[in-house]
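For reference, the structure is listed below as structure tokens.
For this depiction, one protein chain was excluded, whereas all remaining protein chains were kept in their positions.
This part shows chain A:
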Amino acid sequence: MAGSNEVNLNESKRVVPLNTWVLISNFKLAYNLLRRSDGTFNRELSEFLERKVPANTIPVDGVFSFDHVDRGTGLLNRVYQMAPKNHAQWGIVDLERPLSSTEIVPVIIFFHGGSFTHSSANSAIYDTFCRRLVNTCKAAVVSVDYRRSPEHRYPCAYDDGWAALKWVKSRTWLQSGKDSKVYVYLAGDSSGGNIAHHVAVRAAEAQVEVLGNILLHPMFGGQMRTATEIRLDGKYFVTIQDRDWYWRAFLPEGEDRDHPACNPFGPRDKGIVGLKFPKSLVVVAGLDLMQDWQLAYVDGLKNSGQEVKLIFLKEATIGFYFLPNNEHFYCLMEEISNFVNPDC
């Protein structure tokens, strides 16, 4: 780690509220315990430590949720929707009627973060975040429980994401608007953002319509070390060493970080010029040591003639959106809401 440990702790303490510091430091320390130097992962302890919450068909603060398991893939999706206006319908899951036959209700397919290794759709932090998305964006959210590394490497997570997209597109009860279609957006934080990109590529190639991508400090990287990586190494909860570990766990064995999964628009990627790729909203945290790769991604989109909006939050660390106790959080929610409700 660059710099002494004490310096690093002091840095991160200055820029986030106390409870955020406790939360993210706790994750950091727990994750340090789980990663083994031989590349294996203590999955049992990880599952023990993970704070999970059940779905709830009874609305809480205007949002209810239920889990669906696809019998073919065994993939679990947690669906979040706005509470029905009619109280008598609370607790009943309607799988026939569309979300609306007049208005457009966006459906956001959300891929949780965790560097491809941690967390699940039913993790408390992500359940809470998805509920907030529903309320802020007046959308339905489908959170995908994709298979994780190191047990399931590339391309499992992308395959699961693609399966989820097809599933969502084919649900009549997720349709809305006068022309009865499913208005899909892909979203994700960290590794989830990476998955959202790659699923969007697959969708564009298969001409399946995705209306937009929302990437929250997406997890990208490359073989070389960038200046920011070296400068911020270990300062704000994240180290180069742990990033390397997660890429080794996700990418096929023997591969390096210029693999196109890790480095889209890098030397080995075939690019997306000419594809009908969705518009993108990319959010970069100014204190994220991997920001250069995210900025390179934004450039890559622009150079491919794709529409992209960059939100650079200078003072934000990773995970700023877990607790609604900072201005970055509110800025983010507003941007996402505007992105998926363009006519409002």
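Please note the rule applied: a residue touches a chain if its C-beta (ideal position, glycine included) is under 8 Å from a C-beta of that chain, and two chains touch if they have at least 3 such contacts; residues count from 1.
In the analysis below, contacts and distances are computed from a predicted model.
Per the UniProt record, the chain missing from the shown structure is "DELLA protein", taken from the list "Dihydropyrimidinase like 3", "Potassium channel subfamily K member", "Signal recognition particle 9 kDa protein" or "DELLA protein". Looking at A:Arg51, A:Lys276 or A:Lys302, the residue that reaches the missing chain in the full complex is A:Arg51.
Within the whole complex, the absent chain has one touching residue among A:Asp61, A:Glu205 or A:Glu334, and that is A:Asp61. Panel shows chain A; residues 1, 5-6, 9-10, 13-19, 21-23, 25-26, 28-29, 32-37, 42, 44-45, 47-56, 60-61, 67, 69, 71-72, 74, 76, 78, 91-92, 95-96, 120-125, 128, 131-132, 135, 145, 315, 322-329 of it touch the chain omitted from the view.
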